[in-house]
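To start, the structure itself, in structure tokens.
As you look at this complex, bear in mind that one protein chain is not there, while each of the others sits in place.
Letters A and B name the chains as they come in the text, with residue numbers starting at 1 for each one.
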Amino acid sequence: MSFIMYLINGISLGSVYAIIALGYTMVYGIAKMLNFAHGDVIMIGSYISFVTFSQMGLGPVPAVVISIVVCTALGMIIERVAYKPLRKAVSPLAVLITAIGVSYLLQNVALLVFGANPVSYVSMIAVPPLKLAGGELTITGITVITIVLCLVIMGVLMVFIKKTKAGQAMLAVSEDKDAAQLMGVNVNGTIALTFAIGSGLAAIAGILLCSAYPTLTPYTGAMPGIKAFTAAVFGGIGSIPGALVGGILLGVIEILGRAYISSQLSDAIVFAVLIIVLLVKPTGILGKPIFEKV
Amino acid sequence: MKSKKLKNKITTFLIVIAAYVIVEIFLLTGNVSSLLQGLLVPLCTYSLCAVGLNLCVGYLGELSLGHAGFMCIGAFTGAFFSVTTADIIQNDGVRFLLALIIGTGCAALFGFLIAIPVLRLNGDYLAIVTLAFGEIIKNVINVLYVGKDSNGWHVSINSQAELGLEPGGVTYINGAQGITGTPHSSNFTIGVILVLVALFVVYNLTDSRTGRAIMSIRDNQIAAESVGINVKKYKLLGFTVSTAIAGAAGVLYAHNLSTLTALPKNFGYNMSIMILVFVVLGGIGSFRGSVVAACILTLLPELLRGLSDYRMLIYAIVLIAMMLFNWAPDAIFFREQIMARIKKPKREV
Partner (left out) sequence: MALLSVKNIGISFGGLRAVDKFSVEIEKNELYGLIGPNGAGKTTVFNMLTGVYKPSDGSIVIDGVDITGKSNIEVNQTGIARTFQNIRLFKEQTVLDNVKIGLHNHYKYSTIDGVFRTPRYKRVEREMDERAMELLKVFDLDGEAEVLSANLPYGKQRKLEIARALATEPKLLLLDEPAAGMNPKETGELMETIRFLRDEFDMTILLIEHDMKLVGGICERLTVLNFGEVLAAGETSEVLNNPEVIKAYIGE
């Protein structure tokens, strides 16, 4: 029974990684950049929901909405101010370093506003736990909500990309920016939209993450951010189902590794599996192979 | 062009030596705060590491986000050697030199081993694998316990108690508490010498047959293969030298601290990124730039100390602003226009 318990917890943690990984994978697919500040947007989203829900006493719905709106706006502002001017820079490293600068900036703003001391995050998800197998297996409400929400988000996003004009524009831009521009796609708008969606999802991920692991500091977003990026690479960067597969696998490996191998070495295990996967399949589990025309 | 390269090399050496002399004069006259004195060896450490990473990023054309991991290997193997042989080898200089060779060698060995499978990957995938590797190193060292008693060596990856040492046994590596009591063998002079040696190696390496082969892979791998360049060999060579320099930086770093621990702050991916920031801001491919950027960016937060809480915030803003100013095509165009306007009147005179 404990194995199933761990498995479910792993899927739940993996679902959070998957939602964060979506932000990385979409931005990478379209802007071809690694948005290092994404993890810190999660942290900002968590603080916003903490302030609105626990300190200002707003209900869960307004708290979530405000958090999503703030993160979406933040994501778009960051893109416009810090990344867009560098989109045509000679070296792709320029925008990577700028993203690191943005990451530092967000962390230090949070440090000034909220202080270095961790705050105890109060979960706003009041769903009763699910009892299975005659009460032997108890799954917390937050676990259920996380997994369900992750699947819903994935589904909506895939339909959005397949069925809407904006979604098709995203596909076109990720395939070939210049060709898309020539076909009349608003490339700048599409990239901004991608950042908006990714950052909005980061707010949701932040709320879910802090509900399950209720210690919030200015550095809370960094490690989950890196791991979610790893998950995106794991699943095949640029691929939305890849983010789901990669995220959940990563979560499961982390929890099972912590339970059965070594609690201290769980990060090492996660990263070791990543290296092995990439060596066997260099573009990730669901990634498309890359060819260079000679 | 030949003379231009030589001039560039000599200028860099002169700058480093001049900086050293100036600092030494200030030290002698007692004009350096203790805070700044404490930063001198770290400055050399970061300069070294940045030079090593620049070889990888600027010349091999591969992005590594795990150089802090290689620095970590150098630091721990070097320090481990020094604490275990502190009684046997009395001469501080000899011991440090041996520790340096061992630390550099171990980092190079790991760099070589990881590079064999990993250099098949391209671009961002290589970056993420090196990042993962660095995190593994840091993680493993944090759970590593090594001790010795009359029965010989004991190793555990769980706890110090599990070592089962006899009374009187010594724990050399104590998990998350790391290595304590490393002799203080490094100092600013040694640091500067190491920086100079590293610069000598990378400048001469890049301006040789080997260096041209490495750069040809960066510029166009298929063309390099088409003229018979052994791509695998030169990728391995470039990456290994780069990690060896990071290892040397680690040894220097470790022998400046009484307690060596593997924290996210000093050996995590944050440090790898920090070093990458030095490289990019100093100029990809410019070793002199790497050293200068490492020094300025390490000193900047200290110089801003008066601003207390705001210093890291300002640091972040300065970083973003500098990147935009240096790299954004619009900013470059704007700068060129201004320069043209300044230059014009001079020509008329």
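Here is the rule we go by: contacts are C-beta pairs under 8 Å (C-beta built on N, C-alpha and C of every residue); 3 or more make two chains touch, one makes a residue touch a chain.
Model, not experiment: these values are computed from the prediction.
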| item | value |
| --- | --- |
| Omitted-chain contact residue, chosen from B:L196, B:V231 or B:L263 | B:V231 |
| Of B:V201, B:I296 or B:A331, the residue in touch with the unshown chain | B:V201 |
| Residue touching the undisplayed chain, where the options are B:I25, B:I222 or B:L303 | B:I222 |
| Residues of chain B (touch criterion as defined above) contacting the omitted chain | 1, 200-201, 204-205, 207-213, 215-216, 218-220, 222-231, 237 |
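To be clear about the criterion, only the chains that are shown with their structure count from here on.
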| item | value |
| --- | --- |
| Separation of mean Cα positions, chain B and chain A [Å, integer] | 31 |
| Chain A to chain B touching residues, read off their complex | 28, 34, 36, 82, 85-86, 88-91, 93-94, 96-98, 100-102, 104-105, 107-109, 111-112, 222, 226, 229-230, 233, 237, 262, 264-265, 267-268, 271-272, 274-275, 278-279, 282-283, 290, 292, 294 |
| Chain A-touching residues of chain B, taken from the complex the two chains share | 57, 63, 117-118, 120-122, 124-125, 127-129, 131-133, 135-136, 139-140, 142-143, 157-158, 222, 269-270, 273, 276-277, 280-281, 284, 309-310, 312-313, 315-317, 319-320, 323-324, 326-331 |
